[in-house]
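For this view, one protein chain was removed and the others were kept in their places.
Each chain gets a letter, A, B and C, in the order it is written, and its residues are counted from 1.
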Amino acid sequence: MKVIADFTIVPVGAGVSLSPYVAACEQILLGAGLKVQLHANGTNLEGDWDAVFAAVKRCHETVHQMGAPRIFTTLKIGTRTDRDQSMEAKIASVENKLEHGSRIEE
Amino acid sequence: MKVIADFTIVPVGAGVSLSPYVAACEQILLGAGLKVQLHANGTNLEGDWDAVFAAVKRCHETVHQMGAPRIFTTLKIGTRTDRDQSMEAKIASVENKLEHGSRIEE
Amino acid sequence: MKVIADFTIVPVGAGVSLSPYVAACEQILLGAGLKVQLHANGTNLEGDWDAVFAAVKRCHETVHQMGAPRIFTTLKIGTRTDRDQSMEAKIASVENKLEHGSRIEE
Partner (left out) sequence: MKVIADFTIVPVGAGVSLSPYVAACEQILLGAGLKVQLHANGTNLEGDWDAVFAAVKRCHETVHQMGAPRIFTTLKIGTRTDRDQSMEAKIASVENKLEHGSRIEE
């Protein structure tokens, strides 16, 4: 089962700068063979369900090892059986409608 | 690694009533040996990481089998290494501070 | 427009214990005339859109005043136009289906 996910990891009790922890996770996610897109509020992932969740677990284990006593993660997970859709196709589907003017009538 | 999670599953393209799908998930979660607390915006779960995520995967598979072509799930996931804490203890920790009056000074 | 929401506030850079901040928010939410249900991973809210979001903003302002330099909040927000539904009715709708046995056929 393929999944497109959005993953945000927030270490708690580890100071105000979170980027060292997020960078360590990016390396794990990239090394896991997933499609990975860092954005301003998290990281988008595309891959097989088991591969995605194994990588997320490894991020938690690693961020704890780096010294964070507590972690708060948010995941958005999308699966579909009607058709295969990539992350790029999701974005293109919206942008196409913007260009071709599905204007809001008021 | 123990996890306390909040799980909200939203079938898309399956009509406006979601409770049959949520009820099917509850049965899966209860059958998985997790601590399960249904609330107004999702279900709180407490258990081992692998058991929690195996149950969430089984919910996606089942809701697709029930006819939903698309699923949007939100998960909040908490882990901690400083101490063991149950869902009840998390709530009690907040309620205790309310009763003993950590008033907001303004 | 009525909203049923799930609100989780996570102060960052303010130590590992979050309950004093959450308790301060509970007092704000209760004082705002909203229906408030604390649970293990957040707080469920029911009320008018503007009242809910004014209270959430006040929580951010207060938690910063209490000393948290950074806040990460997660909100789940539900609105519907087909019918009026309370938080209690959402839970009852699922529990009713569990009792009457919408068994998963496999």
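Following the convention adopted for this analysis, a contact is a pair of C-beta atoms (placed from the backbone, for glycine too) under 8 Å apart; a residue touches a chain by one contact, two chains touch by 3 or more.
This one's a predicted model, so the numbers in the text were calculated from it and none came from an experiment.
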item	value
Chains in view that touch the one left out, judged over the entire complex	A, B, C
Sole residue of B:10, B:45 or B:91 that reaches the chain not shown, by the stated touch rule	B:10
Positions on chain A contacted by the hidden chain, ascending	4-6, 8, 16, 19-20, 22-24, 26-28, 37-42, 44, 46, 62, 65-66, 74, 76, 78, 80, 82, 87-88, 90-91, 93-98, 102-104
Residues in chain B touching the chain absent from view	10, 12-13, 15-16, 18, 69-70, 72, 74
Residue numbers in chain C that touch the chain omitted from display	1, 13, 49, 53, 57, 60-61, 64, 69-82
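By our rule, only the chains that are shown with their structure count from here on.
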item	value
Equivalent-chain rotation between chain B and chain A, CA atoms, steps of 5 degrees	180
Interchain centroid distance [CA atoms averaged], chain A/chain B, Å	19
Whole-Å separation of chain centres (CA-atom averages), chain A against chain C	23
Set of chain B residues in contact with two or more other chains	74, 76, 78, 80, 82
